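What follows is a single structure, and I will ask about it in a moment.
The complex appears here without one of its protein chains, the remainder shown in place.
Now for chain A:
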């Protein structure tokens, strides 16, 4: 239950609402004059206005809690000066750490993606297969030929053959008795050389060596 002034006329609510603004002088002159006129013949609103004036007067009194303005100001100025060496760098540093951490994370991701890409790229190349019985692949000489001589072929015949075709042994013999020969110098073995080898008595097999099986 609440006590309110008697509204003796329809103008009373308007007067009630207008009082604070007239007291703080933000009402227009017309509004102030209207209220003055209303108060002149409305005792209830007049009593309320007196109380409002008292409230306004009481609220205008200075604070009853004493706070030293100069001491407070000195503390504030000390705080203003302090951040330039404490708070701001701290904030800047924390910001740059965050940035650095993000950059590092992006770099790590980039390196990881790159490594993965390289791995996938290399695995997509044609694999060099070989059987378990096959010897580890020797360095392939360009234009090399693999020859399997007959067991009855003499060393003199073998040397004469190689010398005649300007070939030299670069590998072998392997487990099955095959030699790898290559042309002397930078010259490539021709199809003719291969035909001559195959036609030579005592050569059981002559096949060009390719880079991949």
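In this text, contacts are C-beta pairs under 8 Å (C-beta built on N, C-alpha and C of every residue); 3 or more make two chains touch, one makes a residue touch a chain; residues count from 1.
The definition used in the following text is that contacts and distances are computed from a predicted model.
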* Asked: From the names "Na+/H+ antiporter subunit C", "D-xylose transport system ATP-binding protein", "RNA polymerase subunit sigma-70" or "MBOAT family protein", which one matches the UniProt record for the unseen chain?
  -> "RNA polymerase subunit sigma-70"
* So which of A:67, A:120, A:151 or A:199 would be touching the chain we can't see? -> A:67
* **Touch with the omitted chain, as defined above, among A:47, A:107 or A:160** => A:47
* For the full complex, which residue in A:37, A:75 or A:100 touches the chain that was left out? -> A:75
* chain A residues touching the omitted chain (full complex) -> 1-6, 8, 13, 16-17, 20-21, 23-26, 43-44, 47-48, 50-51, 54-69, 71-73, 75-77, 79-80
